[in-house]
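For this view, one protein chain was removed and the others were kept in their places.
Order of writing sets the chain letters: A and B. Residues in each chain are counted from 1.
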Amino acid sequence: MSGKYTVKRFLSENAVIITFIVITVIAIPSSQLSANYIIQEMITRLGRNSFLVLALLLPIYAGMGLNFGMSLGAMAGQVGLILAVNWRISGIEGLLFAALVGTPIAVVVGWICGSILNRAKGREMVTSYMLAFFINGIYQFVVLYVMGMVIPIRSPAILLSRGYGIRNTLNLESVRQSLDTAWMLTIGPFSVPVVTFLVIASLCLFIVWFKRTKLGQDMRAVGYDMVVAEAAGIPVDRTRAISIVVSTVLACLGQIIFLQNMGNMATYNAHDQTSFFAVAAILVGGASVKKASLPNVFIGVVLLHLLFVISPRAGQNFFGSAMIGEYFRQFIGYGAIALSLVLYASKARREAVRVREVQYGHGGGKKAAGEAR
Amino acid sequence: MGQEDALLSIEHLSKEYYGNIVLRDVSFDLKAGEILGLVGENGAGKTTLMSVLFGMTVISETGGYKGSVRIDGEEAKFGSPFDALDAGLGMVHQEFSLIPGFSTMENIVLNRETMKASLLNDVFGDRMSLLDRAAMRQRAASAISKLGVTLDTDMLVADMPVGHKEFTEIAREINREKTRLLILDEPTAVLTESEAKILLKALRNLAGQGIAIIFISHRLQEIVEIADRIVVLRDGTVVKDTVNESLSIKDIASWMVGRSVSVDRKQDGAGRSFGEDILQVDGLWVDMPGEPVCDVSFSVRSGEIFGIGGLAGQGKVGIPNGIMGLFPAGGSVRYRKKEVPLNSPRAVLEMGIASVSEDRRGVGLLLDESLEWNIAFTAMQIQEKYLKFRLGGLIKYRDEAGMRALTAEYIDLLDIKCTSPKQKVKQLSGGNQQKICLAKAFAMKPDLLFVSEPTRGIDVGAKKLVLDTLRRYNAENGTTIVMISSELDELRSICDRVAIVNEGRIAGILQPSADVADFGLMMSGVAPESSDAQETAHV
Partner (left out) sequence: MNTKKKRLIVRATLVVAYVLAIAVVFVTGKEHTLLIDNMEVDEGRIAAFEEVLVSIDGRESVEYYADDRDMTVLKGQTHRIVIEDEISGTKVEREFKIPLDEDMVILYLPKVASGEEPYVERFVPLELESMPEDDGEIDTGFLSDPSPDAEVVP
């Protein structure tokens, strides 16, 4: 009986992961991709995406849900990259330059975002989602008009032919994969971007360390119960804002790592789906709105991208059209988010029912015991 | 007053909220290591007294207080609860104030963690310090051992039995080095009997170590058991301050609820006749936060005014809310021999049951709408009154003229003070808003009406008007009324029978003429000795 219960509970708690594993296992053979190819892709994509997904962790700890506002950080990183390309700063230096320029911007927009979310307690996710659209408008204004008109752009190669505004696609050749190739280790048939992985590993270490600091402890306390934390004297609003600032800065750095791997950048769209894919990944990895951990990040990146890699080919082989596979990517991404949110909500409801049964009972429970004297 | 060795002395403390006197010349002392049992009904001023002691901002925001609070003979004026904590006061609230995902240890040292500086301190400030978990665990363990109980320092609060949570809260207060005075507000309310026993033992332990304790409880049994001294508050005054020696629970209960003025009863139960049972409630439970109902059974006769009383948080307000389907509920409710579907507000309304919510401004009224709208709204929504139909009911119009007539009728009937029927409800006074709520319920011409806390927050004159209205409506229309109120006087003045709810159950049903002390005992969860008073109403 209890064994049955735990199996059922395990299934319901890991429903998203299990669904993904099942779909993937079915789809892998039909994609006819070689194991070597898939593994190499996974290594590349882990390096490319993990940092961005890790940026989501802190706001979840602080009880602010999934920070869709991380695309603000991505925009800051892109501004940094545009300027690096503009001034022709190349290689690792170019990336560092973009990071150094992007970070202060990310801090500022992150603080604005955090302050706004503090006024929308309980509705952080949808607010941050909308906020990202709003800041996107400002970003577009800056990149499309201010750059070239107010901010002098030296490199005509990145300007639109009308003389101001940045082109649709920015060639990042000068910094392309300079982090990945700084030390590319070849293990058997696979090449591993060691430095990128070291950067990701140090972020993981930072997060583990951070959770052991006073601020990390406060953040968790705020995440569990704002009222109690406030009563204990923890500066709740400030703590929440800091978690968003850190997340935004990490998103800025993550976007730079992502784009250096891609080698080019869709100036006006690159950040659109940053938060979307990061959120999908962490949810697929088994995280929820309230709870997430480092393993969730990596499991999620692997599972989601595994499906991304094989779905176009599987679509090609199944339906004779790669487009269907492309369509599946979107479908799967949004589906994963929706599924996780729904499962979380129903789990929370079940939990409430269970608590009620334990606490008040249907004419039973603790109070009955207290009354039975 | 003002003994030399007093740790805390309260002298001539008075406090009023907007002209409403809540504390009147309260004075008492407390010595180190003494346990003071503080009892009083709702609204007796316990909460306000604690708020003053603890420097809650509501007090200063509403004009401060008169008199003085002295600690070690020195005048203490706290600007915030944190000042009070610094002065050595600790408070355990009725609601748990714990982080569910944290362990016992983390909760005990919450925001007072032991820290080791890290490299980043100089860059980002002290909050980058690392926690010294070993030291934290040790501190937590020493606080727990001071309490004299066994607690696992690493157990998560979410996994704990209720009793452990209570101990964790107390351990948190005594973990502060300075804590010398501990205030416990209804600490045993959620505990089982055995847990409560352990708690009382732990408190005696603490008192033995020189910590003074103010123990607030509605369980008079416990007060008698543990307190060295008992202070009884009634209507903001100390009616009794006595050493706990050979006191009976009944004495305390009568001090607590006793009124100097006798209750004004206009009607006599004998002169009234009732029909058969119209409402039968059996094994009702309601999951209303703060007012949980566990297992309530009673029946109400047709034409009766049935009162439900009890202390706040015991579940009396949960009963109408559960029956009306506003909170998750279970059990069986039968109305005119038909099962009432629970958790479905509309179905209940359609059966001819109406309610006046205790949350006037939140649930009861559309504050930004006119009187007309408010009065006609529910009737329009549920009974399709005040609507005109065109095209076979496809298009519905509001019947403005009908609504106006209705409103005029009730303005007249209830003597609602307003400038016009178009006035917005939020501009009216509390008493008039309450009348609107009643009018809104009356407009549905209900068979059965639940009225929760009808006189809360309105002045004396308005109270009388509201009660008279209810009584008249009952007499004229034969409407059965179930009235829920924290004011025992009110219940006793207009009800035919009064049920007292304690800890989510009906402790007993009394005639309004029964001894005041019996009501007090029932509120404290003690069965009255004179069992003849109980259930006689059923006969």
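For the reader, a short list of remarks on this structure follows.
By our rule, a residue touches a chain if its C-beta (ideal position, glycine included) is under 8 Å from a C-beta of that chain, and two chains touch if they have at least 3 such contacts.
Computed from a prediction, not measured in an experiment: that's the story for all the values here.
Taking every chain of the complex into account, the absent chain touches A, B. The residue touching the chain not shown here, chosen from A:101, A:166, A:219 or A:336, is A:101. Only one of B:122, B:384, B:415 or B:468 touches the chain withheld from this view, namely B:122. Although one chain is not drawn, its touching partners on chain B can still be listed: residues 121-123, 125.
Although one chain is not displayed, its contacts with chain A can still be listed: residues 84, 87-94, 96-97, 100-101, 154-157, 160-161, 167, 174.
Heads up, the rule we're going with is that only the chains that are shown with their structure count from here on.
Computed centre separation for the pair chain A/chain B is 45 angstrom, with centres defined by C-alpha atoms. Residue ranges of chain A in contact with chain B, taken from their complex: 209, 212-215, 217-218, 220-221, 223-225, 227-229, 231-234, 356, 359-363, 365-371, 373.
Those residues of chain B lying in contact with chain A across their complex are 81-82, 97-102, 106, 110-111, 113, 115, 118, 124, 126-131, 162, 190-193, 196, 283, 285, 287, 292-295, 328, 330-331, 503-505.
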